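Only one protein chain is missing from this complex, and each of the others stays in its spot.
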Amino acid sequence: MFVIQYFIPHYPFNRMSHWFSDWFAIILACAIVLGALNLMKISIQKVIKKKPGWGYAVVIIVSFLLITVIGLSEGEAFREPGTWFDWLYVYVYTPCSSTMFAILGFFVASASYRAFRARNFEATLLLLAAFFVMIGRVPVGDIISGFMPEGVRLSNLASWIMTFPQTAGQRAIMIGIALGIVSTSLRVILGIERAHLAGE
Amino acid sequence: MEHFALWLGGFLTLGIFSFLYKDNPWYKLTEAIYVGISAGYFVVVYFWDNFYSKFWVGVFPHKRLNEAGELIAGVEPDYWLIVGGVLGLLMLMRLLPKVGWISRWPLAFIVGATAGLWLINYFASFVMVQIQNTVTPLFGMDYSASLYVIVGNIVVAVGTFTGLVYFFFSKEHKGAFGSAARVGIFFLMITFGASFGYTVMSRMSLLIGRIDFLFGDWLGMIK
Amino acid sequence: MSTKAKEILVLALIFAFSLIFYIGKVLGWEAVRFSTTVSLIVILLVALSLLWILILTIRGRLVERRIVFLYVGIAVALPLFMTLSQRIAISPEVEAVYNTLEGLPEGSKVLVSFDYDPPSAPELQPMAEAFLYYCFEHDLKVIMMGLWPQGPMQANLAIEKVLSDEKIKSKNLKYGEDYVNLGFQAGYEFVIQRMGSDFRSMFPTDYRGTPYEQIPLVKNVKNFSNIDYCFNLSSGFPGTREWVQIAVDRFGVTLGAGNTAVQAPQMYPFMRAGQLVGLLGGMVGAAEFEFLTKWIGKGTKFMISQSFAHVIVIAFIIIGNVAFFRSKRKTGLKR
Partner (left out) sequence: MRHHSFTSTRFTAGFGCFLLALLFSLFSLSALAQDEPAEADSLLVTPDSIPLEYYPLAPTNVSVSDAPNDAGGSIDVQWDISPDDVPDGKVKQYRILRAELIEGQPGEFAEIGDATAGATAFTDGNTEDGLDYIYKVVAVNSLTENNEVVWEAATESMPAGPVRSSAQWFDRQRVNALVGVILLCVFIIYYITQARAGKELFIRKIAGLEAVEEAVGRATEMGKKIFYIPGISDMDNMQTIASITILGKVAELAAQHETWLEVPVCRSLVMVTAKEVVKEAHSKVGRPDTFHEDQVHYLTDDQFGYAAAIDGMVVREKPATIFFMGEFFAESLILAETGNASGAIQIAGTAAPAQLPFFIASCDFTLIGEELFVASAYLSREPKLLGSLKGQDMGKAVILIAILIGIILETFDIWSFSTLFSVID
């Protein structure tokens, strides 16, 4: 049905993806209750059985209940600046998620230090491409290669790698993935792949 | 309050950074706060955005009045949403062990619909358009392209071609086919390298932003 | 001293340091600034210590990853205090965005979708500011929206900053006529799809609650066909890819994008295919765009740190490879 709607703009087919999005959103809202209960159950078990680290489980429970109660009691406008929910979002949630995100800066460095080695030809290519793009995309690159004529400096090289070989690789991956998805979808629709329906 | 908020931000930020040194109580505490808060955050957001705004308001629309206090027509309740509500309810049946199996229906619906939607969208946007754009005249529209572009076009064509060859599963990579697949791997590797380079850039930017918070917003050492 | 004691000492030092500077901030101390000479000395010291690590590695002693972490921290933090001038080269992708904008006549309607949240703000916020600055300066009408819940908040932050600029202030721009923020709508890519037939069905009111049909700027905007240019600031899903797939492929809008650097490489095929007209990639893209629009913000300011961090990462890749070749020689040439 959802395949057909792409080709037929006429009612009711043009409404189908809208329905799906709405229904999915509603199902999600119900399902998260299951997830939250699961988290609570496991945390409470930890506390009751006094497993190692149960103190932290208490913190999880308290902070979960805190934000949930505040958020649900503040009504529809819970996101407005000035509400307690917003305060928690801005001063607790945001610093945590931003820092988790920023910690990647460190990991990216240690990963390249450890893993990017010219083991063989493929690895060397990977290394070189990363090298040129990294250095070519910041001002330092052009300072280093400033003696060369305009047009063959590192920044141009970086652009060239991005525009041509990089595009080719991306495209191959994209077409491959698309075919993989189409074929998996088809298997699901035809009922060949039915692991997700376990227990039938 | 403002002071407390900034210190709290600093405390949490450093708490997570301390994980880089090793796992420690400070990190564990921050982690627990983060997990609890974020889980609760999503419960609240889903409740208001999805359940309330979509379902409740959709089925029982607010009576919108105009300035004169008359009812504005046009906001009809959308009864189709009830189907979603029922599917959601079936999902919740999982809480009752006896009828838990019924939650498979909404799941099957989601998976099936997803498969259908993705099938066609991916085919159109990824396969069709990408082929359309690989198929270009190598020497430009009127044979006027510069050497730079010609070489580039050839590289793109060869790269896409060999890259796809690598993804053949039902044929052994031997002989000419094998060498094509190998060239394909080279292109994939360059792609990964390039996107790695870009990611380093991105991650560093985020880190800079965070350090800017520590020294700038919190401690006021940078203006 | 035991490790435990050392750790506690370091903690205490960090706390004292924070406290001193925080009190300093409250008392209104000046910002810390390194002069060019001091900056150069610091750079020299860092370079020397890196050389020392290289020598250690050649001698056969591998540094552990915490040292790498330490260097990254230094490379990012110290340059924030430095004053160095730098030259910024403009890449064709960024120029394409700028040229498209330049080609828009006065009064054109530009739709900007803010699809990111605070964690990605370091990269995308400078772009948003420079973009809005350009639009306001050249009398383009801006319609803002968000597919991420926090997007519209980021939009408001950017607007506030740009409107405080003297030049823009003097234009006396009015909310609702020159720019409008439609707010957030849940539903991921389906929002774009529905906007294709009717904006109003997705945004019955703007973020302030004003009904759509009462906003002069958008009351005649039915769908994408009334929009002259779309710009998308994206840090993930839903983002530029969804805009390309739906808004461009299905409804034929002209789309430009600002992306985090992670995402940017995936957008190049779309750009070569003409589905995307121009791309600002990461903080570097932001700095380039700031240079073009003459709105000098954080993108440019952070560029020194960015360059530094890259150099450090490359240095460690080189050190890693030295270690690798050294060990290879020892164990014989095996593949």
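All chains are identified by letter, namely A, B and C, in their written order; residue positions are counted from 1 within each chain.
To be clear about the criterion, contacts are C-beta pairs under 8 Å (C-beta built on N, C-alpha and C of every residue); 3 or more make two chains touch, one makes a residue touch a chain.
Here the structure is a predicted model, which is why all the values come from computation and not from measurement.
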item	value
Among shown chains, those touching the left-out chain	A, B, C
Contact with the hidden chain (one of B:Leu6, B:Leu81, B:Val155 or B:Leu188)	B:Leu188
Contact partner of the left-out chain, one of B:Lys54, B:Arg104 or B:Arg210	B:Arg104
Interface with the undisplayed chain - residues on subunit C	65, 104-108, 119, 171-174, 177-178, 197-198, 220-223, 225-226, 228, 236-237, 248-252, 262-263, 265-266, 275
Where the missing chain touches subunit B, by residue	16, 19, 23, 27-28, 30-31, 34-35, 37-39, 41-42, 91, 94, 103-104, 107, 110-111, 113-115, 118-120, 123-125, 127-129, 131-139, 157, 160-161, 164-165, 167-173, 188, 191-193, 195-196, 199
Hidden partner chain, residues of subunit A it touches	3, 6-11, 14, 24, 27-28, 31-36, 38-39, 42, 45, 53, 93, 96-97, 100-101, 103-104, 107-108, 110-112, 114-116, 126, 130, 170, 173-177, 179-188, 190, 192-193, 195-196, 198-199
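Assume only the chains that are shown with their structure count from here on.
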item	value
Chain contact topology (line, ring, star, complete or other)	complete
Centroid spacing, where centroids are CA-atom means, of subunit A and subunit B in whole angstrom	4
Between subunit B and subunit C, centroid-to-centroid distance (C-alpha), Å	17
Multi-chain contact residues (two or more partners), subunit C	69, 72-73, 76, 119-120, 149, 186, 265-266, 269, 272, 281-282, 284, 306, 309-310, 313
Residues of subunit B touching at least two other chains	20, 45, 49-50, 53-54, 121, 124-125, 130, 133, 156, 191, 194-195, 198-201, 203-204, 206-211
Subunit A to subunit B touching residues, read off their complex	1-3, 6, 17, 19-20, 22-37, 39, 53, 56-57, 59-68, 71-72, 76, 78, 85, 87-109, 112, 116, 121-123, 125-134, 137-138, 158, 160-179, 181-182, 184-186, 188-189, 196-197, 199-200
Subunit A-touching residues of subunit C, taken from the complex the two chains share	65, 68-69, 71-73, 76, 86-89, 91-93, 117-120, 149, 186-188, 190, 193-194, 197, 265-266, 268-269, 272, 281-282, 284, 303, 306-307, 309-314, 316-317, 319-321, 324-325, 335
Of subunit B, residues touching subunit C in the complex	6-7, 10, 14, 20-21, 45, 49-50, 53-54, 121, 124-125, 129-130, 132-133, 156, 191, 194-195, 198-212, 215-216, 218-223
